[in-house]
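Have a look at the structure below before the remarks.
For this depiction, one protein chain was excluded, whereas all remaining protein chains were kept in their positions.
== subunit A ==
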Amino acid sequence: MELVQIQRSLVDYTKSLFMEGFLDAQFLQLQQLQDDSNPDFVFEVVSLFFEDSEKLLNELIIALDQPNVDFKKIDSHVHQLKGSSSSIGAQRVKNACIAFRNYCDVQNIEGCLTCLQQVKQECYLVKNKFETLFRLEQQIMASGGSVPTIELGF
């Protein structure tokens, strides 16, 4: 595939992620912080997020499986995940965390369990989206091109 076609694919794919709500404007800020001194910054931060989120999700699974559920602890974990997901622009994960915290507030175990599945699903989906995004970027770089900046003209 020609370089221009891959660049066009990347732009269209990124656009679709915003349209489908996977990403919000905070992701653009992340990209703005990437420069020649930090060329892999976005990849590194996103990877960091998924490492930490996996640990948090495991903690949540354990916490919700206890005979006496500690909702304060669960809320703290979900709060952290809400914060980190919002910081990388993972909008659907953030929104799932907001719903989760609402069920924590009223100590609804079934609601929390449903929300946990939702959060896991959204993390899984956005992780796949990012992997595709980074793969396209790598193809562009391997072809000797530059990764286009995304202007939200849509």
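Just so it is clear, a residue touches a chain if its C-beta (ideal position, glycine included) is under 8 Å from a C-beta of that chain, and two chains touch if they have at least 3 such contacts; residues count from 1.
Quick note on the criterion: contacts and distances are computed from a predicted model.
**Student:** Missing chain's UniProt protein name, "Response regulatory domain-containing protein", "Translation initiation factor eIF2B subunit delta", "Vacuolar protein sorting-associated protein 51 homolog" or "dolichyl-diphosphooligosaccharide--protein glycotransferase"?
**Tutor:** For the chain not displayed, UniProt's protein name is "Response regulatory domain-containing protein".
**Student:** Would you mind spotting which of A:32, A:117 or A:138 touches the chain that isn't drawn?
**Tutor:** Missing-chain contact among the listed residues: A:32.
**Student:** For the chain that got dropped from the picture, name the residues of subunit A it touches.
**Tutor:** These residues touch the chain not displayed: 7-8, 11, 15, 25-26, 28-30, 32-33, 38, 41, 45, 48-49, 52, 76, 79-80, 82-84, 86-89, 97, 146-149, 151-154.
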